[in-house]
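The next block holds one structure in the form of structure tokens; read it before the comments.
For this view, one protein chain was removed and the others were kept in their places.
Letters A and B name the chains as they come in the text, with residue numbers starting at 1 for each one.
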Amino acid sequence: ADFNLRAVANSNENDEDYDGLVVFKDFIESHSNGRIAMDIYMGTQLCGNGVECLEALEYGSIDVYISTTGGAASMYPYVQVLDLPYLLPDDRVAEKVLEGDFTRELRKQILEDSGDSVRLMTIGNTGGWRNFANTKRTVKTADDLEGLKIRTVVADLPQELVRAMGASPTPIPWGDLFTSFQTGVVEGSKNGITDIMGMKFTEAGLKYLTLDGHAYMSALWYMNNEMFMDMPEDLRKVMVDGFSALQQATFASPKRKSIKAYQDFAKSGGTLYVPTPEEKAGFKESAEPVYSWFKGNIKDGEKWFNLLSESAAQAQKDIAVEYAKDLK
Amino acid sequence: MLALFLPLFLILLLIGMPVFFAMLAAPGMMLFATGMERDISLLFRNIYNGIDSFPLMAIPFFMLAGELMNRGGITMNLVQFSQSFIGHVRGGLAHVNILSSMLFAGLSGSAVADTSAIGSMMIPAMEKNGYSRKFAAAITAASSVIGPIIPPSGIMIIYAYTMEVSVAALFAAGIVPGILVGVSLMILVALMAKKYDFPVAGPKSSWTERGHATRNAILPLFAPVIILGGIIGGIFTPTEASAVATAYALIISVWVMKTVTLKDLPDIFIKGAKASAVVLLLVGSAIAFKTVVSLSHSAEILANWVLTISENPLILLFLINILLFIVGMFLDAGPAIIILGPILGPIFINLGIDPIHFAIIMSVNLTVGLATPPMGLVLFVASSVSGERIESISKAILPFLAVEVVVIFLITFFPAISMTVPRLLGLVAG
């Protein structure tokens, strides 16, 4: 092939990222008539986390990479705007926003900050939505979270959110989390359902899940810009179409996967609570300090907060117009 | 073409290049030859990536704790404690040597530390008591491999780090196999004692003497309770536990037993820092090496090849034991785990072997490799501590190695030996 690409995702082959990559690989290899070939490296074979992999991508050691917002936060802090709780209400709105100009704005900024070496190609999903789950009690309002030790990654924003809810953020490595639930080092987490069931956390006592949907688990897909620009325009188009197909695949995959995960959750004795619209509004109100933290502590925080809020509002308006046509 | 770095690595290793350089030079040369500059940079990055790790920090801390305990005269108290209980039987000091190693293992994560601490005390004592020096050195080396099997364990920390399994579960799984190795060695000593009429160390101790010895040993014996209780009970992460263990050792040796002064501390810390630096660089270079294993797809090639030999996990486990035993003769356990773990682990986990069980098989096997001739690290230390030639220790250690090989097979084919404790503690699912 003229272009041999190397794609890395730090997750495993059961993850949505892999589903996306399989679709992407097939698309670009066939639509380029074999002029592009791609090797997929899952896990930490070539690099182990967001900083390591993004720096490897900058250098051209790898060509395609997917990070979560947390993984990119210390390189491009403003991507955490996507982690702000309750800004995106549901899948349909989130997908419309991520397919639109919001992603292009983010691309422009990342290109600038990486010296034109890292190109954000698209934003998909990995793992659905984050919800609060714990080993102690059913959580209906933010007050019920008071005092719980909740596991977070080592990053400011999720820790701010946990604090805003009156709980205590506890950084624990993912691999130690099962044991930590078992022994009570932490009493809760904020993960998607497939991750909870994938790690069998219910067996460690994580049985109370509240579908508050505080964050859409965005997956940011990047490419080495030099590699992309070296391609002739027809192949660049293949790449862009390929990433679009990948995005759709990662939008769909968690929805399909979560069905079985929720069934398994119930089967293993888990309790699911769906908050009422009023309770959800209450959650959003409790999360206000996180918004002000973001605006005050992240460079251009205000700008990104407004951009995402406006994009979400616009998407909701567009959807309302569609409802008007579809419901008749 | 790229896959040629594996034989090249072996050649460089065998002609005497330090492991650290061989792990970088072999893939570096092949990457240079295949003209991929971007991969050389990736190779370098991964040295750093491998070292920049929180779980790995437990290694320097456990090393410091061991060093402090040792300088604090704690080894002596453990030996006296063992002697007061089993010194009077035939072959007493040989038993004391093994039992002390088991107790020392609860404080230290390293077989080398065990050999030099217990060897420097027990080998002269055993010689005086009428044992041959080579026998004393051999039993010291053979029993010191218990050090990294009974937790804490540097080898298991490295395994957990590379293979992303729980350190707590791995530590819990090591307890019974470690005791099993110790008890098996003691059974062999008891048989040999009858046949060769080994000396006794002294008259049976009274319960008052035993009480006294216990009182002196109680603080160091309490350390494993803190370490293991802390980790398994979920009070600390393993790294935190290792720092707490260091602080505990510091307090007992400086303020309680007063065998170390504050002025000694910089020297102890420097010694710990140097030993850690070597291990960290080794881990870093092994992680870099592993990157090239991935790039060259040699893991998949090897895995497919392994599955053509047999798909029966029991037969494969038997063969893997032999392979690991041979590798252990030449390569240190740390690098061997980082390189072979990601290649072998997935094959067996796919065949239905529990990841923790496989981790124990691999760790115990490579740990025993530390005491196998010709290249066993522990043999070198035993030789320098005792002044006995490596060749004669190597011969004298063979019966003990035979027993340890039997234990390896028991651990391999009876998963319950390692899995029961972590299961009871709820550290593994199922």
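As a convention for this text, a contact is a pair of C-beta atoms (placed from the backbone, for glycine too) under 8 Å apart; a residue touches a chain by one contact, two chains touch by 3 or more.
By our rule, contacts and distances are computed from a predicted model.
Within the choices "Sulfur-oxidizing protein SoxX", "TRAP transporter small permease protein", "Peptide/nickel transport system substrate-binding protein" or "3-oxoacid CoA-transferase", the name that UniProt assigns to the complex's undisplayed chain is "TRAP transporter small permease protein". The chain not shown here is touched by just one of B:61, B:81, B:104 or B:289, and that residue is B:61. Looking at B:6, B:78, B:155 or B:213, the residue that reaches the missing chain in the full complex is B:155. Across the entire complex, the residue among B:260, B:281, B:299 or B:364 in touch with the chain not shown is B:281. Looking at A:39, A:91 or A:156, the residue that reaches the missing chain in the full complex is A:156.
Interface note: of B:36, B:125, B:235 or B:405, the residue touching the hidden chain in the full complex is B:235.
On the side of subunit B, touch with the chain left out of the figure occurs at residues 12-21, 24-25, 28, 40-41, 44-45, 47-48, 51-54, 56-57, 59-61, 63-64, 109-113, 116, 148, 154-155, 157-158, 235-236, 239-240, 243-244, 246-247, 265-267, 269-270, 272-283, 330, 332-334, 367, 370, 374-375, 377-378, 380-381, 384.
For subunit A, the residues touching the absent chain in the complete assembly are 51, 54-55, 58-59, 73-75, 77, 113-115, 149, 154-156, 159, 168-171.
The criterion applied here is as follows: only the chains that are shown with their structure count from here on.
A separation of 40 Å divides the Cα centre of subunit A from that of subunit B. Touching subunit B in their complex are the following residues of subunit A: 41, 45-48, 52, 55-56, 59-62, 172-173, 175-176, 178-180, 182-185, 200, 203-204.
Note for the complex: subunit B touches subunit A at residues 38-39, 41-42, 45-46, 49, 54-55, 160, 164-169, 232-235, 237, 290-291, 294-295, 342, 426-427, 429.
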